[in-house]
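Please read through the structure below; I'll follow up with questions.
Coming up: chain A.
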Amino acid sequence: MFRSLINKLIPVQSCGFHTTSCLNEVQLLTRLRVVDNSEIGKRAMAEGKPPKVICVYNKKRVGYIGDRVLVAIKGQKKKGILVGLKQTQKVKVPKFDSNNVVLIDDNGTPLGTRIHVPIPTILRTILKEKTHAKGADYTKLLGIATRFV
Partner candidate 1 sequence: MSLVIRKSTVEILCAAKWIFRRDCRLLSTLPEKTEIVVDEKERIPGRKTRSYNPILENRHVYPEFLPDPNPNWRNSLREKMERADMLKRRSQIDIPEFYVGSILAVTISDPHAQGKTNRFVGICIERKGCGLRAEFTLRNVVDHQGIEVRYELYDPTIQSIQVLRLEKRLDDKLLYLRDALPEYCTFPLDMDPEILPEGTPVPINPVQVKLKPRPWLERWERQELKGVSNIEEHLKEKDRVRRELRKTPWEKYDLMKNYRKTIPAEEQSEIWNEVYNQLQQMRVSRKKMSRKRTVTTPKTQLA
Partner candidate 2 sequence: MNQADVSKLVSKLRIKVPPKHRKLSSPQGPEGRLNKLRKTVTGLIKYERIELNYRRADEARQYAERLISEAISHGDCHKPTMEIADYWLLEKQLVHKLFKVLVPRYENCNTAFTKMYKAPQAYYGRHIDKAVLELRGNPYPTLTNKQSNNRLLLQNVLLDAAKYDYRQAKYAEMAEKLGKTEEVKSGQSNEDRNKPSN
């Protein structure tokens, strides 16, 4: 029941985001949408305080699909993985209506147990490449996804 409440709220929420095309890329202070069912993420979205990007972990400082980001959410710093972007994508890669993030901890384990929106299949390759043998294992995220497009 709580989830349906959130789903009802989301269309209203998404209007609060920047929808002008010049702010379509994920960079510093972009607001994201948490799409997993972690407690902190759910509460932040329900309160209407979506997380802000405070760091993108790549050289370009612009987040692309599968990049790790550091977000400020309800006064805490959490890491997340971008799982859907508003930007124009390459052929056969889906473009989403909102910038989606899944929260993870330092080991790459997702904080939630389910992702309630579709996940692009290209993440399978990207996350496998980013995972190193001794470092964090990001492919755990794929296990909690419900649907791939």
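The candidate set was assembled so that all candidates are chains of the complex that A comes from, given by their letters.
What we mean here is this: a contact is a pair of C-beta atoms (placed from the backbone, for glycine too) under 8 Å apart; a residue touches a chain by one contact, two chains touch by 3 or more; residues count from 1.
Being a predicted model, the structure only gives us computed values, none of them experimental.
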Considering only this complex, which of 1 or 2 touches chain A? 1
In the complex, the residues of chain A that touch candidate 1 are 7, 10-11, 15, 19-21, 35, 84, 89-98, 100, 116-118, 121-125, 146-149
